[in-house]
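What follows is an incomplete set of chains from the complex, kept in their original frame.
Naming follows writing order (A, B and C), and every chain is counted from residue 1.
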Amino acid sequence: MTDTIAGAHRDADSYHAPRRASLGVRLLRSYRTEIAIAVAIILIELVVSLWSPQALSYGNIANIAQASAPLILMSLGVFLVIATSGIDLSVGSTFSLTGMIAGLALSGGMAWPLACFVALGVGLVVGAINGGLVTFVGLAPFVVTLITFAVGGSLAFVVTDGHSIAILDPDFWRLNGGELVPGLANYVLFCIVAVAALEFALRKLVLGRWIYAIGSNDKAARLLGIPVWAVRFGVYAASGLFASFASLISLSYISNSEATSGANMMLQAIAACVIGGASLFGGTGSAIGAMLGAVMITVIQNGVNLIGINSFWQGSVTGLVILIAVLIDRLTKMRA
Amino acid sequence: MSASSPDFILEAVDIEKSFGATSVLRRADLRIARGEIHALLGGNGAGKSTLIRILCGLLRRDGGTLRVDGQEEASPNAIAVVFQELALLPHMTVAENIYLPHRHRGLERVRAAERREEARAALAQIDETLAREALDTPVAEIDLHQRQLVEIARALSSGARLLLLDEPTANLTFAESERLFSILRRLASRGIATLIVSHRMNEIRAVADVCTILRDGRTVVNRQPLTELSDAAIVEAMGQKGAMRAETAHAAIRATAGTTVSIEGPGLSVTLPPGSVLGLAGAPGGPSRLIDTLIGANTDLHWRIAMDGALRHFAVPAEAVRQGVGYVSGDRAEKGLLVTLPILDNVVAAARIAGRRWFAGRREARVTQDALERLAIKAGSIDDSPLTLSGGTQQKLLLARWLERIPRLLVLEEPTRGVDIGTKREIYAIIRDMAARGAVVVWWSTEFSELTEICDRIVAFDLRGTVSGVIEAGNISEVALARATGMAA
Amino acid sequence: SSGTAEAKKLTVAYIAPSLDISYWQWVAYGAKTKAAELGMDYIEMDSHNSPVDQMTNVRTAITRGVDAIVMGPVSSTSTPPVLRLLKEKNIPIAFTGIGPQPGETDYTSAVTANNYEAGKAEGSFVCALAKERGGSQVGMLSLPQDRENAQKYLKGAKESFAADGCELVQVLQTKGLTVREAVDQANDLLTAHPDVKAIYGMYDEAATGAAKVLQTRGLVGKIGVATADGSPTTVKLLRDGVIQGLFLQEAGGQGIEAVQQVHNALTGAAVTKDLPLAEPLVTSKDIDSAAAQAKLKRVYPPAAGLY
């Protein structure tokens, strides 16, 4: 469609068709870190199964899927922000606040699908505030999202004066446990769809390339006519939405909303992205990587519990396993 | 609807712009006709890049009128720009850097295979090899010279009707520039206009039809055919009287004290007594490996360096610097500037290390001011960020690093990239003066006229990066260089 | 003495180790209610689990001119410098939940739960639950073991398990004290140890999480659960038969008693130096008894949920 000005003139004999690596090689190369982490996850599971053979049972794998689903969803949103070289510290608070608002709506008798929409609004609002302050006012993402982290976490307590809410709606569990596609629980379905859709968008859609472009060099991206402001605003809004959605999935499973429910998740979500190959300076990583990072964190947690390692040692074990994983990744990178 | 003549694709009248208190453009005029190749000339800091950024809508003007195609609002695809400080996405591939910026809607599919082929075709016009081998390489992994080609390919494949090229040839070889120019001419014949900024006089004459000259933000020559202007008149208009090429060839420099440097490697063995200026000519691949070895950035074991007879093997640049090796690169963004630090720190950074200083002292302000003054560097204050300087001025800043403390071996890699004609002459004089005081200079440049003017010996590298010959003082000429490097005109 | 109280309204500060935790919110509620009843001004501060913040809060309280302090200390060992400072200023202090460092005497009162005894009792109860269900393996979802109350519960429980012939196969601690974490851990516990027949919950969220897992796995009744503390959620779970026993810890009651004690000290009335409140067992059978209901009202405020 672009009639390239200056049609290429070439000598027939000096022209060699450009060599493009085969699809397999390209995938292998561009998903190197992801593959390393996936291998690490499998190794962890095998090691754990030496102690505890149930590790590889269907039940345990379902546990891991269930436990990692909220973190995966949150990490995907955070990844979008990190890919643009931003950071979102507010997701944990958004998670908590969403849960409280949804809990209030449900215990106020609202129909659960409606309550979910209302609660997603929390993420949208927090994300829009983050995006607005970062994009239009030009404040540093760290500061902005630290502020919404503090405010959101505080409001999660304020809305119910600190009381937790038991969800009594008999159908709300369907959001997490139902099977929109028969045979596949929703929490798995949502994760698969979200990761696949994001990965597709990031690789194959112009919008996705823009996200990497902004993270790669935002000044150049602006010079190239990429709508940097809109995209940047968008990723913060998306991150908020993902955090809220993660919260709803979790709430639908746990059926109990607490003001502190997301407190530990922010650091985990950022860690998931970074383990999965994202750089905090932007422009790298993948949705699949963020997902694998989240799974790895959950798998380590699960393994430590299955083996029965004294919980005081859990942090050390988690740290060392992550260290080994990133060292493997690092070494394969040196080879390449 | 507009009174403007339909012959002009772009008309800018009375453009004004200031940054804070410094006014950069003061009623600048520029009119570009369809299908013409138009040179925009002016000294460093005259306001060329600023004007270009206003023309393509990146910077808001403070005053004046601007019409593109007779319209107040340029249609988004009308203009393509090659930016002086390259606007590339380091994590993305060469191909993607070329095709991504084309205007799209966000939810469109990229259609990578198709686009990649377009990108390849565009790049192949100026560099077949790059198009063949580096299309899927991340831009972070290619060098400045190749990046420049990518940036140009992007503009060429954009489908725009007006190209704004801000010093596109600043680090292209003669052959590459020629290829670019022939493309531009072909485009011109199809009605596509080009505005080109360059500090290389012979190039300007070779490619452009008319020129506009800016001086201190004012248009001093407005749309004059180049045939009507002598070199002297152009230089005069730019305000750089003394910039004409020295008529008398310089005598070889005899330094009384200093270090003798010898370089041995595949196909080369030279001994450089104090005061010698060795040129490196040819496609960047070969010279860059030698340069990286000389400065300890990336040691290539094929090269053996000795200083005063003692073999030197620099594992890191710090070792080289401590042995008195100085380095200036034309890749100022990557290899030179410390952008978050003030001008002062940028200037004294090298002397602090070479002089093994502990204290960032009071004297440094004075030293910095002296250095800036000697290179006629225009800056608000030495506490400003180097980002407030024009491209050529930033380059001068990097050279200013080595004025205070003359290195024993000075390695220059395209050191005058973007520097204006007048200042180049001053830089040649300064380098020659350093040599006279005992420095050994190794100078790589894509501009043969520069090498022939200053070097007393030149090593030529061929296109594969191997040494193809050493040209001694008497035989140096642009023709000889072209022949030896395989980059015949 | 009531004359002086009217002349200058007394102020009491409640310094909580972390108001993120509902237990300490309920202590605050009790303290606040009692202060109002006694005509005292009430302020509250949060130490965010940090001994540094706790010390800062004490000093800020002094700056604000409080007459008495009620404090849930971050830990027993964090109390000596606080006590030294308050002694200097002659300000009475009552502890809630966690007592002072052994050997300290310069405090007005320590209103605590007898966690060791409660741990023992719950241990026996849980072991009995396991035995009823034809097994002897039990698992535990614990508070973080850096807390003294957690250590005491565990000590008591272990003694009972040993005495009653139950095997404690795993202790998992939740760091964030959320139901979400407890669910994951209960899942892992049951995966690793499928023969566990009863779960010892050390606090409400742990039991809530365990209950959730039993419900989704269809194991309600097949695995017994008991917990300390008591919350609207666990009370409901008790009524629904998902969990079998609650060892009520009077969160609100601790606040009430502690304020009463410092008020006594200020007004010259008698004070009780060590006031451990019992943690009685309540089951689904006696949850609606007058005694249990009265007790429950000293656990959490009406706003938290139904009794």
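Methods note: a contact is a pair of C-beta atoms (placed from the backbone, for glycine too) under 8 Å apart; a residue touches a chain by one contact, two chains touch by 3 or more.
The structure displayed is predicted, hence computed values, not measured ones.
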Would you mind giving the copy number of each chain kind in the full assembly? A x2, B x1, C x1
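The working rule: only the chains that are shown with their structure count from here on.
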Using mean Cα positions, find the chain sitting nearest the overall protein centre. A
Just curious, how far off is chain C from chain B if you go by their C-alpha centres, in Å? 72
Roughly how far is chain A from chain C, going centre to centre by Cα mean, in whole Å? 36
In the complex, chain A residues that touch chain C: 52, 54, 57, 59-60, 63, 66-67, 70, 157, 161-164, 166, 177, 250, 253-256, 258-261, 263-264, 301-302, 305-308, 311-312
Touching chain A in the complex: which residues of chain C? 19-22, 25, 145, 169-173, 175-181, 183-185, 187-189, 191-192, 194, 205, 208-209, 212, 216, 231-233, 236, 303-305
Sort out for me which residues of chain A touch chain B in the complex. 2-10, 14-16, 18-21, 26, 204-207, 209-210, 212-213, 215-217, 219-227, 231, 283-284
